[in-house]
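Here the complex is missing one protein chain, while the rest keep their positions.
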């Protein structure tokens, strides 16, 4: 009995596997057929907490009265995991929101996204930031609608009290200096000069952008200066140490909004959140943004950022409408819709910047405006088949350097060594 | 844990009154009782600290939750969080869905598990033990490993985005079978034999003799299954897409954004979602404590 059972189960398994292999593509035929039912499904994360989606949908529906948008709401936390399962099962959701470029690489390489090079080429993309991130050997499978980049948030009150000038295009040395001067107090009342969140990008992506180093290259000695800054700050106590921040799940919002840190290098997405917190009355911090600190050998303002994009599912039930939506989101109309609610669009024109700075609660000083127009925004992490693997290694070794388990030099050389030997396709 | 054993060894479990206890022990008993309770209260506190943090966080503003060091008493109690959460997310729907799934899955797990366990424990047939071993061993495979094939299967059967999908993948498993089998093993075979001689069918023995005797095990299986389903996040997350099908655990995660999260709301929801579980525990524990039924067992 058990033997027969095992063999029959085996057969079932093989059969299902074959089924599964076809499952992905099999549904495509039925999908392309029905294009005109007027509903467009869009996968999004955290619809309620991410108002940009609804803003875009409303604007799009107004421009296309014959199409109704139906969001497919997925939790932000494990968005990627759910999407992987859905796409593997041949899901027909029309538009897929690409949360980060690493996922984009995966989906595009697997052929799960529709080639929309024609859409990209027909649109005016001269002011569209972050588009190059989605270039896969000359083809595009997604188009950015939003591009966040990094600036320094600072607490004006703390700067004024200490009699220090606001950080207008400073060097990293000046940054460290200011941070140390602004640090005061002990334990509960301690005010840190700056707060570096635990993400590796805070050190690594900024370093790659400003030195021109290659994040996928396998030689990471160019990180050294930036690690000196980060490790130096936590050793002098001017920044919370990594171990504590990591273990306590320290929140950059809490740190900044409660005045526990004077400076905070962070992405522009935080602007919308801080405006919302002010509106709720959760914080009364007097804040401004300043350009990212720079290496001494440049007069340009160089920062890094990560675009968010829309793509069309290869199995889309309504591919034509999906393409229209993707194009709309990247257009001036789409950009205006999201700029009005405090989100930084990928399309960057002076008109959009104006819309942005006319928001309620937005600081309107010149420095903040200057911060909003960096000269160069490099990509946080380039797309390739090896990106996800390299990311993993860079993360692990970053932790080891930051908790002091390895010296900067040792950490960087293991990092390089591991990327060279362990990463494969 | 050594400290825990000390008071234990003194008194046997379920100690009945010894027939001729010396009266003089009264004072010593009192002392011992005070000592026991002191230790218990200390341990209870240790065990409850994170829960206290949960409650404290649920009464804070969002940007006060992750302070370093921890601030145990909120500066200003935000009782409004417990009102706000009902407006922010459809908690009623989520609670109903969670309750529905947890109840149905628990019921099926207990029913089919205890039924199958009888086959593995009290009926002899060739291949039984090997099959059982294989059954148990599959528990060892992490869900992440077969999640995608399973999802594809369910998608092909058009079952994704239904409560049925969650019920189907969670109601049948080796855990309940194994637990009940072990429990049945401690019921003497003579009892079953006697019933057979009395002409009871195997199903009759299961229903009339074995089930009534295994209330404590049924209760703990039900409790643990209920808790696990209630708290499960990944299964419902992968399978349920429509908001009106979501469970409480999904609802709570909807406060997590791309770059930040509203932890005060999450903790408010977490406190609310623990309450039903505590209730189930309080109701259930009398079954696995006062297991008088077993006195019927005389080997």
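Each chain carries a letter (A and B) given by its place in the written order, and its residues are counted from 1.
In this section, a residue touches a chain if its C-beta (ideal position, glycine included) is under 8 Å from a C-beta of that chain, and two chains touch if they have at least 3 such contacts.
The working rule: contacts and distances are computed from a predicted model.
K.L.:
Select, from "Ion-translocating oxidoreductase complex subunit A", "Sugar ABC transporter permease", "Proteasome subunit beta" or "Cytochrome P450", the UniProt-recorded name of the complex's unshown chain.
P.N.:
This omitted chain is identified in its UniProt record as "Sugar ABC transporter permease".
K.L.:
Out of B:38, B:80 or B:182, point to the residue that touches the absent chain in the complete complex.
P.N.:
In the full complex, the listed residue that touches the missing chain is B:182.
K.L.:
Among the options A:54, A:246 or A:384, which residue touches the chain absent from this view?
P.N.:
The single option touching the absent chain is A:246.
K.L.:
Need a quick check: the contact residues on subunit B for the chain that isn't drawn.
P.N.:
1, 4-5, 7-16, 18, 33, 36-37, 40, 43-44, 47-51, 53-54, 57, 66, 69-70, 111-113, 115-116, 118-120, 123-126, 128-129, 131, 133, 135-142, 144-150, 153, 168-169, 171-179, 182-183, 185-187, 202, 206, 216-217, 219-220, 223-224, 227, 231, 263, 266-267, 270, 274, 277-278, 281-282, 285, 288-291, 293-295, 297-299
K.L.:
Which parts of subunit A face the unshown chain closely enough to count as touching?
P.N.:
1, 9-10, 12-14, 16-17, 20-22, 24-25, 80-81, 84, 87-88, 106, 109-112, 187, 242-244, 246-249, 388-389, 392, 396-397, 399-400, 403, 405, 422
Throughout what follows, only the chains that are shown with their structure count from here on.
K.L.:
Counting in whole Å, what is the centre-to-centre distance of subunit A and subunit B, each centre being its mean C-alpha position?
P.N.:
38
K.L.:
Would you mind writing out the residues of subunit B in touch with subunit A in their complex?
P.N.:
Contacts found on subunit B: 61-71, 88-89, 126-127, 130-131, 147-149, 151-156, 160, 234, 237-238, 241, 243, 250, 253-260, 262-263.
K.L.:
Report the residues of subunit A in contact with subunit B in the complex, numbered from low to high.
P.N.:
So the residues of subunit A in touch with subunit B come to 1-2, 16-17, 19-20, 23, 45-46, 48-50, 72-78, 81-82, 84-86, 88-91, 99, 187-188, 240, 244-245, 248-254, 257-258, 260, 267, 269-270, 273, 277, 282-283.
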